[in-house]
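So the structure is just underneath, and the comments pick up after that.
Only one protein chain is missing from this complex, and each of the others stays in its spot.
Letters A and B name the chains as they come in the text, with residue numbers starting at 1 for each one.
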Amino acid sequence: MAKITQDAAKVGAQVGRSVPRLEGRDKVTGRAEYTHTMRVPGMLHAKLFRSTVAHGRIKSVDTSAAKKVPGVVAVITIDDVRKVIPDPYYGPAFHDQPILADGKVRFVGEPVAAVLSFDPHIADEAVQLITAEYEELPAVFDEVDALTSKVYVHDVLKPAGTFADLKHLKNAKDTNMALDYRLRRGDFDKAYAAAAHKFEHEFKTQKVLHLPFEPHATIADYKDTGVTLHTASQGPSFVRTEIARLLGWQENKVRIKVPYLGSGYGGKLYIKLEALALALSMIARRPVKVALTFEELFYQITKHPCTFRIKSGVDKDGKIVARKCEVYWNGGAYADIGPRVTQKSGLTASGPYDIDNVWIDSYALYTNVTPSGALRGFGVPQLVWAYESHTDMMARELKLDPVEFRRKNIMREGGEHTTTHILKDAACEKAMDTVLERMNWSKPFDKGKGVIRRGRGFGVAIKAVITPTTSVAIVNVSADGSVALYCGTVDMGQGSDTAMAQMVGEVLNIQAESVRVVQRDTDVTPYDMGTLGSRSLFHMGHAVKRAAEDAREKLKALAREVGEPEGSNIPIRELFVKRYGMQAGNVIGSGIFKPDYIPPAPGTGLSKNVTAFWMVSSAGAEVSVDTETGHVKIDKLVNVVDCGKPINPRIVETQISGGATMQLGFTMFEKMHLDGGQVTNASLADYKIPGFHDTPTVMENVALEVFQSNGPFGAKGVGEVATFCVSPAIANAIDDAVGVRLTELPLNPEAVYRAIRAKAGKPLEDE
Amino acid sequence: MIAARTINFTLNGAPVTADVKPHHNVVELLQAQFGLTGARETCGQGLCGCCTVIVNGLAVSGCLYLASFIDGAEVVTVESLDAGGKLSPVQEAFIETSAFQCGFCTPGFVLMVTQLLDEHPDPSDDQIKHYLTGNLCRCATYPEVMQAVKLAAKKRKGA
Partner (left out) sequence: MIPFDLAEPKSLSEAIKLLDPDDATVRPIAGGTALMLMMKAGVFRPQKLVSLRKIESKYSGIVASHDGLRIGAMTTLGVIERSAEVRKHAPVITRTMITLSNVRVRNVATVGGALAHGDPHMDLPPVLMALGATITIVGPKGERSLALEDLFSGYYETTLEKNELIAEVHVPSQGPKKAAYMKVTTGSADDWPALGVAVVMEADGKAIKSARVVVSAATTKATRMKSAEAALAGKTVDDKVLAQAGDAAAEDAEILADVRGSVPYKRELIRVYVRRAVRAAIDGQGAH
């Protein structure tokens, strides 16, 4: 029975309980709603004609044959779009992406024209009949080349105006650089020159992608009085703002509805198909659905490939005294959120180590490939791959124990992070020690003999949550005492609805299972910056907690108003009857949260308050390497995270395990193959992801018992953190097993085998 | 234009009729004409299992199965498993073990696990892995699915 006398300090009844997921029944019965399988009456299907060249001027697009196909309603190019949206460019950081290719194409797969039909097969057939002529231009593919190349992906840069650190790039020409973040702490040059030992390595990561099993989909239903978009988006509020901007409308005429997402991992952030669907619906004056096929995912968004040049100076006692990080991010043809990846991950590029002299340059670069965006870690997994491989390589060369070497350098509570932010609630050493304990690190380890050799390795990492961002929540108590939560956090599988309901339940002392979490609809659910970067549980969690507390205080006021004594446990339902004479009325609580923040100082990148919270993880791997073929078997993978107080321990466990396994795919075999800008493996047949047999033989997933002092109920996010250390832990283990060092992902059998052969002085020929 | 033809089949126990064209697959048919969205087309290549349906007692990939080919067949979809509002033991087990995240692949897993337990009521880890090789989960809930299969096996024995 609901009571209004709940003391919020009595934590534990709802928070910390493995509540079965609220949407479980809809998901296991196949009845959960997703945009990709949604239909609205009278809707047209759009199919896209895409560029076959990486960089070129469009000489002509011939749509005449397509238009003649019976059943085709319209064939649309940028010229048609411009008639309804005069400035048809969109994007979160730069307004650089045209709704359809505009004069130029900048990557293979860029949409050039769209066919509309009531029958998607007819639209498909018509797309095959479209032809385009291009004047091919030289293209730039590599991120390091892009910095100095004379090939420019964009003639003029057009920052969106949202981010202060991009303003100086307005109208910039003759550059591919979409952001240069720099951090300067101490005097790197001097300290490096004086260091007893100097190390310099380069690491690379490959192009991989999110591959959400529900591919991107948007249905736009434009009317002159308002527009509704049903869309598979991680950020309905941003979509609303951007659609309103494109239309020149007030936001209140734009409605964004988001059902469950068939996952996102960062791939459905900001704005993707929404602008195109809007334009097509405006032209057709009907609802239009744009839904990608799996193959088309390869032309939508990917993770950033990255080149990381890292230099460290170490003194005679094994203390790292200087570090220089040059990080090149391959952003693809449109910036998407790449500049934020560049900055927000850039500021932790030197790792969880206490180093007095640090130099970081982090560059977002345009190239002629599918755009890159955020993928489960906002760049941090690429950085950790490099700096934790680098750490082991140094320890090995210095003949230092990798544990002791890290222990000598690791950041500790109360110390300064590289940015000068004082480290708090960041259990770096504890995470590492827990991994070592779970791996019996101090015990003898069987290295194997003969063909199969065994090894083990680990890594430790830190990330700063993207700051500052805002979340708003509403808690609505109905007159029967039932409670609904309105929040814009999108449950794309991470279990946020359940966790948020638990927070509401905790404050109002009701069962989490009884809380209704309203589906995302910007007409109803208030602003949220976006479901990204592990921010939601913390930021939206605070907003939800405040909204519930507000409702609780209003219920208490209501009780006082009707003459209930302090501490009364009158059921809420009766409270409403007493006040309104019948089952009537509502109590609405609202909450808003935005953390404090000091932006990094221009020039030095330093800040005393750079992030709302730190995410920390460590991973350890035991591997068996087949020395005759290079096959690597993961015998054991231990993942330990500091995610504060787990709101729902079971969901936390599945997030750790899921994140680590996803990163395992990126580590071992996933790779988007490109040949002159052409994707050569755009299908699940040729781009493989982990399946049942690829999971480690033993997998341990541990959430440390720690409390985030500024978090809601001591909690913080956990969506990304288990991805961080998987790649270097495995590379370090391979080195331990067979004495070879791989510096480029993926660590596939051929790469390992080639390294083994090279080490033996019998390198395998190239082709 | 190629004409539609009429096919008759049994859908979740009820006889039904549909007009299909040769190039329509089973997933499209179920979604467009019967409003059943539990079978979904993800990879489009029979590799991920999101489109799983049961035809004449055998699991097939609905995305690779021409709709014309189910003329006269018995077709069962995930929507039949909670007939009467009662979840099947496999569905219960998936909820209790949290063996899903985004849920897009879940109906396919639920159907395949049901088939697996029909064939192997007490499956070994190896049997489970081999049987579910063709079901992928990008959220990587494999350890939880393994637990769900074992719990479901227990529930079915108890039932």
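The rule is simple: a residue touches a chain if its C-beta (ideal position, glycine included) is under 8 Å from a C-beta of that chain, and two chains touch if they have at least 3 such contacts.
Quick caveat: nothing in here was measured; it's all calculated off a predicted structure.
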Full-complex contact with the absent chain, from A:681, A:710 or A:743: A:681
Contact with the hidden chain (one of B:61, B:80, B:106 or B:141): B:61
Selected from A:91, A:665, A:712 or A:728 as touching the chain missing from the view: A:665
Contact set of chain B toward the excluded chain (per top definition): 1-2, 21-23, 25, 44-47, 49, 52, 58-61, 63-66, 68-69, 112, 115, 130-131, 133-136
Residues of chain A in contact with the chain not shown: 121-122, 124-125, 128, 295, 628-629, 631, 665, 669, 671, 673, 680-681, 683, 685-686, 688-694, 748-750, 753-754, 764-767
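Quick note on the criterion: only the chains that are shown with their structure count from here on.
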Rounded Å distance, chain A centre to chain B centre (Cα mean): 30
List of chain B residues in touch with chain A within their complex: 1, 21, 23-24, 31-32, 36-40, 42-45, 47-48, 50, 77-79, 81-82, 87, 91, 94-96, 98, 100-107, 110, 128-129, 132-133, 135-145
Complex contacts: residues of chain A adjacent to chain B: 18, 20-21, 23-34, 36-37, 39, 70-71, 121, 210-215, 260-263, 265, 293-295, 492-495, 650-651, 654, 657-658, 661-662, 683-685, 689-693, 695, 699
